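Note that this complex is displayed minus one protein chain, with the remaining chains in position.
On to chain A.
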């Protein structure tokens, strides 16, 4: 079995505890060296607003600038470091769909733990979907199938992608989404919105605004990287 990221052979050892645990054997998809290069965020000390990795659980300077009274917070799993940047480059921009398997398990476990009533994913524009062929977020969840299409992108020509903008331009981005769900499907629900990266928080907060206005009880963001 080759590591998906560095193409080196992975040697899996069968230990006695594993044998006795009677659990199925899951083939590793990345080697230990590559996996260690991703930095997991400690949930207990992370920023309660955006999920940024910190030493004390205090609202970070970025979050203090957002209006605070909203029942929204974000949970991030990994720090956006060089390894993560390289991963997204290969997965999203080069379109190597096999790499979804690297974070499949982690993402699904985290989603399960959040235990929301309704799960929505941030959509990509139809033209991106056509050229990329997949939605990077739904790739991590159940092989990209059977996702409720709750959020849709507005039929607006996408100019510059978010990843090419500086902070100020990103913050000025207008609402890009609309809801394709009836109000009673949202009313009083705890909604989980999933995206790939939380950078300024603009995208996922747009989605949260939309949901809260339609009567959602709370919105939790779940992103792979922060």
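General remarks:
What we mean here is this: contacts are C-beta pairs under 8 Å (C-beta built on N, C-alpha and C of every residue); 3 or more make two chains touch, one makes a residue touch a chain; residues count from 1.
Here, contacts and distances are computed from a predicted model.
A chain of this complex does not appear here, and its UniProt-recorded name among "Malonate transporter, MadL subunit", "DNA/RNA helicase", "Indolepyruvate ferredoxin oxidoreductase subunit alpha" or "Cytochrome oxidase" is "DNA/RNA helicase".
Here one chain is not drawn; of A:20, A:56 or A:130, the residue touching it is A:130.
Set against the missing chain, the residues A:62, A:96, A:117 or A:209 yield one that touches it, A:96.
Interface residues of chain A with the unshown chain, by the touch rule above, are 94-98, 127, 130-131, 133-135, 138, 143-145.
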